[in-house]
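Note that one protein chain is taken out, while the other chains of the complex remain in position.
Then we have chain A:
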Amino acid sequence: MAAAMVLLPGENIPTERLPKPKKGKLTLGPGLQHTPPSTISATTAGSLQVDHRKAALWLEDAGGRYQPSVGDLVIAQIHHSSVETYSCALTPHTSFAILGQLAFEGVSKKTRPQLKAADIVYARVSKASKWEDVEIECFNSATGKAEGMGQLKGGMVFDVRPAFARRLMMGTDKEGVSKGGVVLLEEVGGKVKFEVAVGRNGKVWVDSGSVRETVMIGQLLRGADEGGWDVEGQRKAVKKALRDV
């Protein structure tokens, strides 16, 4: 296994690193760009990850900047509302994302959602491009169901890095091992009841019954994100925190 290769923006990937696809097609993930006929170059800085089985390449980026892409689940904060839309902030440094007032489950022109400035919603990115405003929606436009999206009430929002949020959302593979290497929430969930929503833009919403438990979960998230704990470290930290509560 060759050492992980770190690429800077603009560098080309040497051909010996490219996996040999069975069907002759390579899948490019985030951070890579294809210039025909056969050059693949990096657009951001990160370490190159290769999956030979699926013939896929992408760049893992530990940076703090979130770039919206279609299909991402995000936690957006409403900044102001206009006639037909809400303007929401995904991150403090980018322009507002547009959320249509009718993009919710079960609303019509007569019954609109009652959202005010500074409320937060769990939404999915429906349109993301460099030249247009980002658009988000709070329901699945194909089925018309909310699927967990919509306004988040109560609880607390914690800031994490977007790369950590992505690891939190990776889920588990066939053997039940967490793919992202983050077992925090599952371990805590064994003893404490809470609801959680993870936004790919670096926000995690947690609502447990008690303030003390929510604060504890927030501290564990921050520790794992900034301290870079591995699975063992996370388990130890969770045990210690549960003892103190």
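In this section, contacts are C-beta pairs under 8 Å (C-beta built on N, C-alpha and C of every residue); 3 or more make two chains touch, one makes a residue touch a chain; residues count from 1.
Note that in this section contacts and distances are computed from a predicted model.
According to its UniProt record, the chain left out of view corresponds to "Exosome complex component RRP45" among "NADH-ubiquinone oxidoreductase chain 2", "Exosome complex component RRP45", "Auxin-responsive protein" or "Septin 12". Touching the chain that is not shown, out of A:A56, A:V107, A:M156 or A:V196: A:M156 (per the contact rule at the top). When the omitted chain is restored, the residue from A:I40, A:V215 or A:V231 that touches it is A:V215.
The chain that is not drawn here is touched, among residues A:E105, A:D119 or A:E147, by A:D119. Touching the omitted chain from chain A are residues 77, 79, 89, 92-93, 95, 116, 118-120, 152-157, 205, 211-212, 214-215, 218-219.
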